[in-house]
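So the structure is just underneath, and the comments pick up after that.
Missing here is one protein chain; the remaining ones are kept as they sit in the complex.
Our next item is subunit A:
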Amino acid sequence: MAAPRASLRLVAPVWNRGTSGIRGLSKAVDPEGSQRKGRTLLQFLTDHFYDVEAVREYLLRKQVLKVQKKNRFRDREWMRANEQGLSSLEFRKLQEVPVEAVDASGCAINYQGLDNLLALKELQSLSLQRCPHVDDWCLGRLYHLADSLQELSLAGCPRISERGLACLHHLQNLRRLDISDLPAVSNPGLTQILVEEMLPHCEVLGADWAQGLKVGPEEQSPDAAGSPIPA
């Protein structure tokens, strides 16, 4: 099987930038982005007037629906950056080629969108870095790729917690796993140890196990802050 290697680079569609303009309407989509000062007036109005509340709820519902509808990929060739998107001729040439690596970093892929990735039966490397909608439910679906997946990166995904990482034990062929910088994981050091125990053949990059430990009051000598021993 001397098929040439190919990988598709997926980029987030343009609407992602548009949502920041609708700030102050829903914390549900963008929890950190709402600014304090501008919102108190809106909140006051919402509390006191039914009409304002109804309008805001309607817009919130539309906003939430938008996230689902516009999750389409725009495939680009790995090497060439093409502004208009992939030309159909090139894509047809590559249709028979098994996809080996997908880099979906920063892409707004969600649970339903993952269907497309899970259909790639020979995927070896998957990068879901900084994907804002990838959460524990999505990780629960990755077992479809258990036979071929060797490298997985989940760094920087805001919704992934240690509960989702527990489903990665299906991926027995995994050799490299990156779980650094996961803000929703409660205890990164302990989670790293547990994940390493769960996947013995895999190299797990992520938090240092000593990250969760604090230097005690007696041990404040300079060499206590030295490099921690990896687990």
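Here is the rule we use: a residue touches a chain if its C-beta (ideal position, glycine included) is under 8 Å from a C-beta of that chain, and two chains touch if they have at least 3 such contacts; residues count from 1.
In this text, contacts and distances are computed from a predicted model.
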Looking only at the UniProt record of the hidden chain, which name from "Helix-loop-helix DNA-binding domain superfamily", "Mediator of RNA polymerase II transcription subunit 4", "FAD dependent oxidoreductase domain containing 1" or "Dynactin subunit 6" is the right one? "FAD dependent oxidoreductase domain containing 1"
Can you say which of A:115, A:147 or A:197 touches the chain missing from this structure? A:197
Which subunit A residues touch the hidden chain? 25-28, 31, 43, 46, 53-54, 56-57, 60-61, 64-65, 68, 111, 136-137, 139-141, 143, 161-167, 169-170, 186-187, 190-191, 194-195, 197-198
